[in-house]
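Left out: one protein chain. Kept in place: all the others.
And now, chain A:
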Amino acid sequence: MWWRSASFILDHRLQEDPPNDIASSSKEPDTLSKLSPPQTHSSFMAAADPFNPIPNPKISAYYQTRAAHTAVVTSDWLAQAQAAVGHHPDDSPAPQTQLLASPSASGKSFCVINEFNNWRKQPDLAEAVAAIRALAAVIRASEATTMMELEIELKKASDSLKSWDTTSISLTAGCDLFMRYVTRTSALEYEDFNSARSRLIERAEKFGEISCKARRIIAMLSQDFIFDGCTILVHGFSRVVLEVLKTAAQNKKLFRVFCTEGRPDRTGLRFSNELAKLDVPVKLLIDSAVAYTMDEVDMVFVGADGVVESGGIINMMGTYQIALVAHSMNKPVYVAAESYKFARLYPLDQKDMAPALRPIDFGVPIPSKVEVERSARDYTPPQYLTLLFTDLGVLTPSVVSDELIQLYL
């Protein structure tokens, strides 16, 4: 495998400057159209001539014609992607339409959901954190005078949050976690009400920090698994995975990334944009090309919407088939997920969860008689996963349940 060979790495080091020049000269990271050439070139060069140890566009005329030829398609995709990106600028893992986006909840008529949505809009804030911040806001706004009252109020708020979006696992998990803390902390029972209340609020704040730190921890933990010259397949847009790859790039690791397209919301395109900004060689695949490219891939990296009790994950549609293909070709499948995504769920099969539906645009009108599978995510059983990178450490799937039992029992 050429990308793993020492000579490739050496060559790459020698070549390091020219590509950088190209990249810097040809790129204004803000605009997608400008971004696309280097990106497509790197990906297509790889596709066109995978055995060429020196990824240099000047070498092959064949490549250039090829790139020019295929660029049409790609730019088209990217245009679509841009549109998609523009459409939901800071989409959180569960693509929910933002229903109630009234920014400031007016003092008295406090609404958790509004609060939650408020928090949710922040670009780097995970849903679970948003949920907990929203609950903290409930505590702040509450006029309860006893702990019991406060607990009841919180319970109501978290229930309404959960029922507002039953499909979001991390929202549910975040609410559960916080409620767990409220009901379980024995210290709360002995303190006077005000200090208990401030303790809860403090805890909620801390949780946000922890979750931000979690991504850093995961990125650090996963560095050992990314070796020079490896090829990583990613699926979907996961902030943790992006952090992982970003850290790897900062650590001057040489690797390339295959991004699936991620139909229908084109998350893969967004992801490839982000990677291209980091000068990581990236290649886009259509979702159905996973098996075709799998023999080039060294590891699969995915995020997770939720990690369930069995140790399996619930993630964007297509993760399961990628894991299956990877498993059958003996490629490791790594999952990066923060521990607040651990949920006390145990799906037995694909249909055994609340489906998260989303509209799918096929570009052409679909006859009304034709049914469309609109589920947005699938369940990957634990036997197809190799390791989970979490802020608790690098875990095998079976440990998830242990952690959950310790959390919730």
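What we mean here is this: contacts are C-beta pairs under 8 Å (C-beta built on N, C-alpha and C of every residue); 3 or more make two chains touch, one makes a residue touch a chain; residues count from 1.
FYI, contacts and distances are computed from a predicted model.
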**OP:** Pick, from "IBH1-like N-terminal domain-containing protein", "Adaptor related protein complex 3 subunit sigma 1", "Retinoic acid receptor responder 1" or "Translation initiation factor eIF2B subunit delta", the protein name that UniProt gives for the chain of this complex that is not shown.
**Re:** "Translation initiation factor eIF2B subunit delta"
Original post:
Which is it among A:E127, A:E243, A:E274 or A:E309 that touches the chain not included here?
Top reply: A:E309
Original post:
Contacts of chain A with the missing chain: which residues?
Top reply: 309-311, 344, 346, 348-349, 351-352, 382, 398, 401-402, 405-406, 408-409
